[in-house]
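Of the protein chains in this complex, all but one are displayed in their positions.
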Amino acid sequence: MLPILSLIVLIPLVFAALTLLTKTKEQARLMALVATVSVLILTLYMYLNFDSTTAAHQFEELYQWVPSLGITYHVGVDGIAMPLILLNAIVLPFLVLFTWNDERKSPNKFYALILGTEAAVIGVFTALDFFLFYVFWELTLIPLFFMVSIWGGPNKHHASIKFFIYTHVASLVMLLGIFGLYFAAWDMTGTPTLDIPTLLAQFQLIESALLKDMIFLALLFGFIVKIPSFPFHSWQPDAYTEAPTAGSVLFVMLKIGGYGLFKIMLPMLPFTGSPNMMITIMAVLGSVSIIYGAFLALSQKDLKRMVAYSSVSHMGYVLLGAAGLVSLSVSGAMFQQFSHGLIMSVMFMSCGIINNKTGTRIMNDLGGLAQKMPKLAVIMVLTFMASLGLPGLSGFIAEVSVLAGSFGNLPAYVIIALVAIVITGAYHLWALQRTMFGVFDKKLGTITDINRYQTLSMGVIAILILYFGLNPSAVLDMMLTNSEQIASMMAVMGV
Amino acid sequence: MIPIELYIGLSAIIFSIGLYGLMTQRNGIRILMSVELMLNAANINLVAFSSYNADLTGQVFALYSIALAACEAAIGFAILMAIFKMKGTINLDSINILRW
Amino acid sequence: MAVENYAFLIPLLPALAFVLTFFFGKKLPNGGAIIPIAAIATSFVISLLITLNLLANPEEVVSQSFSWFAMLNIGILVDPLAAVMLTMVTFVSLLIHIYSLGYMSHDKAQSRYFAETALFTASMLGLILSDNILQLFICWELVGVCSFLLIGFWFQKPSAATAAKKAFLTTRIGDVMFLSGIVLLFTDLFKIYNGAIPDGVYILRFDVIFSHIPEIAAMNATIFGMEVSHITIITLLFFGGAVGKSGQFPLHVWLPDAMEGPTTVSALIHAATMVTAGVYLVARTFPMFIAAPSSLLVVAYLGAFTAIFAATMGIVMNDIKRVLAYSTISQLGYMMLGLGIGATIGAEAVGISLFHLINHAFFKALLFLCAGSVIHAVGTQDMRQMGGVAKVMPITAATMIIAALALGGFGIPGTIIGTSGFFSKDAIIESAYVFGASSGMWIPYVLSIVAALLTSLYIFRLIFMTFFGKARTDYGGHESPATMTIPLSILALFALFFGGLATERFNTFVSDTFMNDFVHVNIAELAEIGGYHLGHHGHEPLIILWLPLIVAAAGLLIAALVYGMKVVNMDRLVSRNNPIYKLLYNRYYQNELFTNFFSVKVVYEGLSYAGRAIDTGFDWLVGWLSDLVLETGESLRQFQTGAVQNYATAVITGVSLLIILIKVVMEVL
Partner (left out) sequence: MLNKEFSFTLMGVLTTLYKFFKPRILGIVLALLFLSVILVSVVFTSWPAVDQLPQNLDDPSNIEGIGLLIFTDLVVPFEILSIVLLSSLMGAIYMAKGDGDE
């Protein structure tokens, strides 16, 4: 059978190298489009052949690599990874289309970095070996760093370095956790292995509760910074804001933090020394992120920064849902990652367009853009509504699943999140009012509507937001299968 | 039969003298000479142990080490010459381009 | 071909019309208005047929369910309650759409208008048809969004954009409460099923919810030291949602501002598609309310209070649309009061309240459309600049007077002669009397009677100021075209006769809505749980039957004396120096309190700036950490002298010390 998983990682990598060699913008973007579309086709094939009734890994490939250290080349997808791969595969072709007519320096590097990010992120989602996992995990940093530091805004150097060091420190702590797990398991069984499923199964055999807690917390720290969650979010608004539009979208596609949470943290959770403490940590951070991000978004003057903070708020649902430990809440949290990726990418595209056309992102300087850009206005209103959790759009499914699922176990935190919903509505609408509605300011000059590539890319993603809002089962079923497995494990352990 | 402690003690003393020279001298040639001293202290040890273990390998390596010392001296002097050409001195205090 | 099978088309057709009009409307004449009109007309026909079928067999409700995701479903349910609402909404919406043909004919964004109104109607129809609480919530939110879009229809006006935002946010506070209620309900049901939901059981469907009411009622939570039943919390949260959507105190502040949209939109919001949703929600979940101790009392008291509170403000407003807006709030208060009285009269309350809802829809849509017609012709909304409009616009004036009579509640008790508002409002007031008589709580009854007086007063003040007397400014104007007057006339017919013709049949029909093959709820048993004692309509004293009419006539008389014939000079009262007038005119300073103080000062400037400060703190902390590392490196750098000898010295020292250390450690061990 076709080694699809290796292909969807390799194709973008190879094409990234090829794109670097191209000379003109036309060649570079064509290369990028070919690569991303072929990944999309392969992913769709995989999605259609995916069995969502089983929680096991599918499309597995396993080769020995360094047997003496237990390193293997082991890839496979399950219901946690599949939707996220799908998300990346869907959004990236449209991201390339979105940037189709943009003028920028060294387009070949630009598209190569986009492809590199795609490969790395998908690599993280497919890896079933901690070695691979960590390599891809770190690999995501590099293209994004350059993305920000080459094409970023006025404050790009500060933002890119902050992002790099902050998340790199976090991944080093995570690496410590991986090593702890690896060596503790090696000690017990006598054979080294870095295989993720095996290690996760062996985690419960570790005797020292303290060691288990340390491993868990180290890994959790690595993931939480990447998500990002309060109080480790401060790299995120800077990086999201300073990045070019494509970079911001790539940041949004970087769902590896939450993925690690579901894939690695939750299976380990019931076997830690003090599961209840871990749940409390996650729930507190999640609910605080939700309300804190909402308040901060409300106080922002810069549109893109507001969107960045709203992202902090939304990612709080991921933590809260994961802490809910009911299949509905966990799958809701997974769905939140998926839907957040779709919604935020369009929101960042909108911000990018507004910034390009008017030269400012300060909301008080904007206004009345809907008169000049009706198409953008329609798409933007739709995505803003999705982002504030309007039913019928994908954001709502995630929110309501998380809230309804978690309430039984964590009522207090859910109430905090519910309060934040009003604030969420407020800042979204206020931002819309200040940018799109009201009197058009003549100072902004002549403004034309978005071009057809932008309309196409944003429109298709917006329609997908609607589609997944109406038919969440398309991805929610596989999430449910996996989260039921997690939840049943919790039930067995009596957590 | 001379006890091996004395050989080692001798070599240690010579080594320490070399060490002292290495640490305190400022002249490049003196430092190279100190290094030679230290190498030769090691050679004494090699020969002494070889003799005590009735294994000639150590003596062979002493020879190799002497040859290596020649290489080192040659390179060292060549570098010193280059430095002298560049700076007009072989006082190593002035050679601190590795400084922060 | 059974028409029941096509019930799902009722919301889908307008939704489809939305899509078509939105994308292709610009290319069609009148902004493609024909598409939504045709769609809604078809929906109306289907609803009407289904309603007629149901009238024959009230037991055979239409119910279809499809699995959606997890243990949730999408489905439709047409029981008597839904059927009458459907028919009313499609009918009123149809007339408003036809009217809009004329009203919006000069607007450039016509197609957007018709698309959004079609979606608005579709969401409301979806809300009515929902057979589960989550779907109801979804449509509920959609209704909110459509209202946001339509109130902000002229978004280039900053005041419109602000009003739209305010409407959406204020109702969203209620929505969050509603959502919290759903979340709690879901959790409770999940607990009842012990986490194992059998296949085919949709956990949030009304039949499942209603069948578990006793178990939910048995659960208790402790809040501030008080034992509160879960069902009370859930129903109060639901009612919170209804308060937001139906503009009850204190979340009514958005409704008067919602006038920024086109008048037809106001008509839609007030009559058919939005504010009635809250009443419908309480009616729909009435079995839960009646099982919840004290929830219904809250509903009754708050409804009665809102009725009089809004009416007082209606008296002093000079904007013709604002008077109507406060009148809507007041009338919604009546409907809530009617439902709250269910504490005494059981499911009959649903019938009474719904009856008022339907009648109100007719005459309030009529009032708004007439007002729109007047505004269209006169070009101002300020009543002080009108006067004598009846001469210019006779049809409009006649229909509006009919509507005013209906709102005031004029009719002869004991016969079927009377305007529609008379039958429904009097039913509520009489029930309030029964409630007072059986429970000893007379406050709702007193409030409702006073509110009836005020209602008559403010509506005839409007009539006299607008249509009679001399023209106070030179406005010109002419009668509206037929597309506008025909809907007015049709609505006027309904406002006049519907109440009298339907009163008996309607109440029994709707009151039986919880007894059919979908749900089978024993209201009496549930009332036991809630601790309510159901009574029956006794023989009220004759004065009770006549009192509403008397106060309405009194209101009319006062208005005629003051505003019509100018017998009494009000100038001294109507001045900014009069504290009561000032208080009323400034709408009890709610705007200052809610918007300027709470939203802007507390939430925005206080909390979110505090958040910003905290965030700066975190950023500073991270920055400090990185500076610390940098400075440490800076000072450690000094060791890098560049002199090889120093390095050699360090190596020697290190080796020696290391050896010593190892030695010592070995010795110790």
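Every chain is named by a letter (A, B and C) in the order it is written, and numbering of its residues begins at 1.
Note that a contact is a pair of C-beta atoms (placed from the backbone, for glycine too) under 8 Å apart; a residue touches a chain by one contact, two chains touch by 3 or more.
This is a predicted model, so every value here is computed, not measured.
Shown chains touched by the undisplayed chain in the intact complex: B, C. Residues touching the missing chain, restricted to subunit B, are 1, 3-5, 8-9, 12-13, 15-17, 19-20, 23-24, 51-54, 56-57, 59-61, 63-64, 67-68, 70-72, 74-75, 77-79, 81-82, 85 (touch as defined at the top).
Summarising the interface, subunit C meets the missing chain with residues 649, 652-653, 655-656, 659-660, 663.
The rule we apply is simple: only the chains that are shown with their structure count from here on.
Judged by the touch criterion defined above, the protein chains link up one after another in an open path, with no loop closing it.
If you compare B-C with A-C, the chain pair joined by more contacting C-beta pairs is A-C. Chain centres here are Cα averages; for subunit A and subunit B they lie 60 Å apart.
Chain geometry summary: the mean Cα position of subunit B and that of subunit C are 94 Å apart. Distance between chain centres (mean CA atoms), subunit A to subunit C: 37 Å. In subunit B, no residue reaches two or more other chains under the touch definition.
Listing the residues of subunit C that touch subunit B in their complex gives 637-638, 640-645, 648-649, 652. Partner subunit C is touched in their complex by these residues of subunit A: 162, 165-166, 231, 233-235, 292, 295-296, 298-299, 326, 328, 331, 368, 370-371, 381, 385, 390-392, 396-397, 400-401, 403-404, 407-408, 411, 414-415, 418-419, 421-423, 425-426, 429-430, 432-433, 436-440, 472-473, 476-477, 480. Here subunit C touches subunit A in the complex through residues 68-70, 134, 137-142, 145, 148-149, 152, 155-158, 160-162, 164-165, 168-169, 172-173, 176, 179-180, 182-184, 186-187, 190-191, 195, 599, 603-604, 607-612, 614-615, 618-619, 622, 626, going by the rule given at the top.
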